[in-house]
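Would you mind keeping the following structure in view while I ask a few things?
The complex appears here minus one protein chain, its other protein chains still in place.
What follows is chain A.
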Amino acid sequence: MADGQRLGAAFLAACARHGERRAVVAGSEELTYTRFADLVRDRADTLDALLGPDLANVGVHAANSIDHLVSYYALLVAGRLPFLIDATFGAAELDGIRTSCGVPAFLFGGKEPFPLGGDVRAVPDSALSLAVLPAPAGAPEPRASTATCRFTSGTTGAPKCLEFTADAVIAAADTWVAGTGLGPGDRVLCLAGFTNGLAFNTSLLPVFTVGAELHLYQGPPTSGGISRAVSRAAATRLVAFPLAYRLLAAAPRADVDAFATVTRAVSAAAVLDPEVRRGFESLYGVRIADYYGIAETGPCTYEREPDRSEGLGTALPGVSVRSVELPTGETEVRVRTASMAAGYLNAPGALAERLDADGYYRTGDLGHLVDGRLFVTGRLGGPINLAGRKIDPAEIERTLLALDGVTDAAVFADTDANGETVLHAALAGSGRIGRTEVVDACRARLAPFKVPGRVTFLPAIPRSTVGKARMTELRRLVQDVRAADDHPQELEEHA
């Protein structure tokens, strides 16, 4: 049995254990565990027929839905290798995945044309469609033990593909169950996309393993929408990101009663503002428990003590966390878990390079431990964390440098007037180009979340002798320019 089939079998075994209990709910649609398993088996047969013997690697490029879940587990049962792809990825990322990972087939939300075209076939009894493209030549072979692939940021238009074994996915689920006390009576309302570790590691297999209910959130995550969904689900757990808590904390007509059943709210993906935490907790009477996880390693820490409001909790069972002093005097957070990815399919060796001599993953997060409790204080550099999505500035800079008239570019994380992280592009050059053209060009080549919101034009990007942007000076320069003129300028003004 392939490793993916072993993961599929673990899911079906959970369904058999929990029988007529309710497994998953999305709007008016709901499935018992028995029905869920039946649909997965049927879908596995359907996909087998559609994919034939040769199409083993299958991307799933769709928003959260029961259809999506059924298809994911069906691919496992059918012995295919599912690649879970962010639904916001556009043609550039999808083509990068196709060519660098050897993915010729994609299940996608059928409303819109598939961005890469291909031979599109309807999937019977599903809102998803299947797009089949020419098999890419020279793509690397996934490890024989890989059961599921997910993605993190890349620098060349191809997101880096993380390979997870069945054991790693099961370990992540077991760790979450053991560490957070998830039980069969729980009703989990999940706002995060399945492709995100926050959802994948807290709300899929863990929920089904214990026989709990997974409620999928539909529609925009406004405070009113979330409150209505919490109430409908009588949710015991809310899994969301800091922005959702900010909106809930600031809601002028908060439906506090809707949260009467919620025993804990889980926050991850980005740092939660202490004011937002205090506001939410005092308004709704629900504690927010921080979760710290890394795409490459799975769940790491969780706050289990109800009275703690600082830090990111302590290590989950089976997880080791330590902070290591660097030559700069800073301390980096390093973690070792049983749910670690085996490697990057399209960047061989790159994950191994991130491990230290003891097998701990170098997270790139600055932080420290106090009595075993993790505090993250910043980043060493590298990818920008934008609401839980990792973005490598180099990928955006490459796009910007391809624009006529742009001779230099530096992209960095900035903060907007609401306190949210925003991408800021500083550009230098001699051409005539404005913010709208920059945004248009990025939209044509990058996923929407990678498009810089702020664009500032400078005479030159300050760089060190080795070519690295001098960030302190750069930030001062863009601040000066923006203070002088809130409106976009054109490069010509500085030429």
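Everything that follows uses one rule, which is that a residue touches a chain if its C-beta (ideal position, glycine included) is under 8 Å from a C-beta of that chain, and two chains touch if they have at least 3 such contacts; residues count from 1.
Following the convention adopted for this analysis, contacts and distances are computed from a predicted model.
The chain that is not shown carries the UniProt protein name "Carrier domain-containing protein", picked from "ABC transporter ATP-binding protein", "Carrier domain-containing protein", "Protein-disulfide reductase DsbD" or "Spermidine/putrescine transport system permease protein PotC".
Of the candidate positions A:115, A:382, A:405 or A:453, contact with the unshown chain belongs to A:453. Although one chain is not drawn, the whole complex shows that of A:128, A:147 or A:247 it is A:247 that touches it.
Screening A:224, A:318, A:382 or A:405 against the full complex identifies A:224 as the residue touching the chain left out.
Mapped onto chain A, the footprint of the missing chain covers residues 63, 88, 218-225, 243, 247, 251-253, 387, 415-420, 422, 434-436, 439-440, 443, 448-449, 451-454, 486-488.
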